[in-house]
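With one protein chain removed, the remaining protein chains of the complex are shown where they sit.
The block that comes next holds chain A.
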Amino acid sequence: MADLLNALAVAGKSALGFQAIFFALLAIGINVQFGYAGLLNFGQIAFAMLGGFGIAISVSKWGIPFWAGVLVGLAAAVVLALLLGLPTLRLRADYLAIATIATAEGLRLLFRSVSATPVTNGTRGLSGFNGDFIALAPWNTSQRYSILGTSWSGGELWVALVGWLLVILGSLLVFALMRSPWGRVLKSIREDEDAVRSLGKNVYVYKMQALVLGGVFGALGGMVYAVGTGSAVPDQYQNANTFLAYAALILGGAARVLGPVIGAMILLFILQFADTGLRLLIDNGVIPDDLLSSTDVAQIRFILVGVGLMLLLIFRPQGIFGDRREVMLDAR
């Protein structure tokens, strides 16, 4: 019983840690793009990588202050969004999806390539750039603190606090935007671009704005991740993370302000709980060793999440926050 409580506590910490914030911010960005504007961005992780490396390169390589690095990361994300949007947003939705998925993989390979080593340190990545940020913490960051049966380092707590603040501010921004006429145009574009055009709205500009805004959220997520881990390694930014963020969004409910946030928390909770729980069962001999060994657990937990998502889509396709009537409507 104590073991179970412990597993719950560990999973709870995971749901509140910087990884959950990372996925929440990625998913908030995808929510703006996909949930509200109907844009298929399958390379959200590229924006995150630019955010993370924006700080890492600025501080470690160029020696400029941390906050200037943040600006560099955001600017890089904006530029990437513009570059991706300019040629594709006039075309059908599929083309943006193709361009973004290729860009995400291409950028990662570029950042880890030998020729980029002078800037990105290649596969080893950069570290030691978050000192300025951690030093801002109002408490002792070298000490460990115990919260609800889990142990947090002072630095972790500080990153989580600032990260959740970002998530809250981001959600408020999305909330304010989506109840305004601007958000109405965005949602209409998701429903039917041509109808919106025929009513005198410049669809292209709105789609570009949504792509840039979502990309900026992605960059913020990447920054939280880089600062949380204290290092920026290109291979951390696998495009699988984009799809985990999509999973979080669908779990929570697309086109809902809190959908991506709650979805990310639940996703991380399930992943971690499955992990600790399964290991516990194996260690206690409940699951025989020849059926499942503890090395398999890392993979099995994703299968569990997959099965869970399938059940969700069958029995609650609108996600946790979604409106069932809305999802059941034919999109056209």
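Just so it is clear, a contact is a pair of C-beta atoms (placed from the backbone, for glycine too) under 8 Å apart; a residue touches a chain by one contact, two chains touch by 3 or more; residues count from 1.
As a working rule, contacts and distances are computed from a predicted model.
Chemist: Name the omitted chain as UniProt records it, choosing among "Oligopeptide transport system permease protein", "Amino acid/amide ABC transporter ATP-binding protein 1, HAAT family", "ATP synthase gamma chain" or "Pyruvate dehydrogenase E1 component subunit beta".
Modeler: Spelling it out: the chain absent from the display is recorded in UniProt as "Amino acid/amide ABC transporter ATP-binding protein 1, HAAT family".
Chemist: Among the options A:Lys201, A:Arg279 or A:Arg316, which residue touches the chain absent from this view?
Modeler: Once the missing chain is taken into account, the touching residue is A:Lys201.
Chemist: With respect to the chain omitted from the figure, which of A:Asp94, A:Asp235 or A:Glu326 is a touching residue?
Modeler: Looking across A:Asp94, A:Asp235 or A:Glu326, the contact with the absent chain belongs to A:Glu326.
Chemist: So that we can see where the missing chain sits, which residues of chain A does it touch?
Modeler: Chain A touches the chain not shown through residues 173, 176-177, 180-185, 187-188, 190-192, 194-203, 209, 325-326, 329-332.
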